[in-house]
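Before we start, here is the structure in question, set down as C-alpha cells.
Left out: one protein chain. Kept in place: all the others.
And then subunit A:
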Amino acid sequence: MNALTGTGTLTRLALRRDRVMIPAWVVPIALLVASTASAFGGLYDTPEERAGVAASTAGNGSLRALYGPVFDTGIGGLTAWRMMAFGSALAGLMAILLVVRHTREEEEAGRLELVGAGAVGRRAPLAAALVTGFGASLLLGLLVTLALLGQGTRGAVAFGIAFAGAGCSFAAVAAVAAQLTESARAARGISGAVLGLAFLTRAVGDAGSGTLTWLSPLGWAENIRPFADERWWVAALFAVWAAGLVTVAHALVARRDIDASLLPPRPGPAAAGRRLRTAQGLAWRLQRGSLWGWTAGFAVGGAALGGLADGAADLVRDNERLADVMRDMGGASGLVDSYLASMTGVMGMIAAIYAVQAVLRLQGEENSGRAEPVLATGVGRVRWAAGHALLAFAGSVLLMAVSGFTMGLGYGATTGDTAGQIGRLTGAGLVQLPAVWFVAAVALLLYGAAPKAARASWGVASLTLATGLYGPALRLSPWVMDLSVFTHLPKVPSADVTVAPLAVLTVLALALAALGLAALRRRDITA
C-alpha cells in the first residue's frame, strides 16, 4: 500500500461534508467583491473623484496600512485596493479552517483512527485535506474572476489568482500547524496567528517603504497588481511557499504517531483552584481565553479606526455621494464625527457576534454531553445558563469600553485632545450596549425555547452586521434598515444621546433573556 492510497476517497468524503460550508464561504466573498465594484462604479464615477481617493491614500499612512496602496485609479483598480487585503485574509482564513477541520479535528475526534485502520495510506488524510483546501481556494479565485470580468479580463484573472494564492498559502500553513499540536483549537490558533502576523507585516510595510510587504503572502496578493500593470511572476511566490510548507507537513506526518504532536501537551494542575467551585467559575474558565482574545482585537481595532478618522474624512470630503453614505451611517454633524459614530456602530455589531458565540457555548456544552454531569449536581439550569449569559452581557461591556477607549486614544493622538476624545468615544461605545444585549438575548431565547434553531442567531448577528456595513452604500430602503436593532440607536458622538431607545432596548433584552431562561427550565436537556 502506497502512503497516498485512499486520497481520492477521503477527498470525496471531505467535499461531501463541506458541500454547504465551502459555498457558504466562497459565494459571499465573491458577492462582496462584485458589490464593491458596482458600488464604486456609482460612488466614484468621475476620474477626478477616483484620483482624489488615490491622492488621499498616498498621503495617509494609516489608510495604506489598512487597505494597501492604490495602484490604479480605474474602478477595477480601486476595487482591488479596497478588497485585496481583507479578501485575501478571508481566503486564508477559509483555507485554514478547512484544512484543520479535515486533519487535526478528525484526528482529535478519533475518526481518523477509524479511517486509518481502513485501506488508507498514512499521508492520505493530509493530502485529502490539502486538496480540499486548495480546491476551495481555486474555486474562490474562479468565482471572483467571473465576478470582475466586466472590469477587464487580465485584471479579473490576476485578482482571482491573488485570492486563490493567498488561500493556498494558508492551507499549507494550517497543514504544518495541524502536525505541531494535539488540539484542533491550538492548530487554528497557530495558523490564525500566522495569518494575523502576515496582515500586520503587510500593513506596516504598506504604511512605510513597502519592503516588509514582500515578506507576507497577503502582500504578494496585492502586488500581483490586478487592473494595474499585472505582474504574473508574483504568483510563483505563492507556489514556492505552498510547496515548501506542504513538503514540511508531509515530512512531519511521516515522523509522528497518530494522535501525537510535535509540541508536547502541557500538564495541568492536579487539583482545582479556589475559583473553580461554581457554575459561574466554570463558565469563566471556559470562556476567558476567548474573551481576552476578543478584547485584544477590539483594542487594536479601536485604535486603528480612531487613528484613521482624519484620513477617512479626507477621503469622503470631496465626494458628495460618499459623504451622504457616511451621514446615513453616522449621523449628520461633522464628517469626522459621522465616521466615528458609524465605526463605533460597526464595533457594536461585531460585539454582538461575540455575544452570540458566548451564549451559544451553552449549546456546545449541552450537545457535547458536558452539561449533563454539571446539571446532575446541585447546579440548577438557570444558574448554569446565567453563568455563560453573564459572560456575553458583561463581556460585551468590556469590549465596547476598551474599543471606545482605544478609539479615543487613536483619534486623540491626531488631534491633541486625548482625554476628551477618550471620554466621548468610550461613552459612544457604551451606548451600543443595549443593541448588543438585544442580539445576545435573542440568542438566549432561541437556545432556551427552540434549541434546534439556536444557530439562527448567527444569522441574526451577521445580517445585522451586513446591513450596518453595506446597507447605506447600497441604499437599502429604510424598512430594511429598521430590521437591525442598531439602526435605532442614537448616532453618538455625532448626535446626542437619547435615553428612550436605549431604555426600551435594554428592557426588551432583559425580557427576552428572562423568557429564554424560563423556557430552558421547562424543556428536556438532551445530549
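In the analysis below, a contact is a pair of C-beta atoms (placed from the backbone, for glycine too) under 8 Å apart; a residue touches a chain by one contact, two chains touch by 3 or more; residues count from 1.
Here, contacts and distances are computed from a predicted model.
Participant: Assign the chain not included in the display its UniProt protein name, restricting the answer to "Amino acid ABC transporter", "NADH-quinone oxidoreductase subunit NuoE", "Succinate dehydrogenase / fumarate reductase membrane anchor subunit" or "ABC-2 type transport system ATP-binding protein".
Facilitator: "ABC-2 type transport system ATP-binding protein"
Participant: Of the residues A:111, A:231, A:256 or A:277, which one touches the chain left out of the display?
Facilitator: Hidden-chain contact among the options goes to A:277.
Participant: Which listed residue (A:185, A:455 or A:488) would be found touching the missing chain in the intact complex?
Facilitator: Considering all chains, including the one not shown, the answer is A:185.
Participant: For subunit A, which residues touch the unseen chain?
Facilitator: So the residues of subunit A touching the missing chain come out as 108, 182-183, 185, 265-273, 276-279, 281-282, 285-286, 289, 368-370, 372-380, 522-526.
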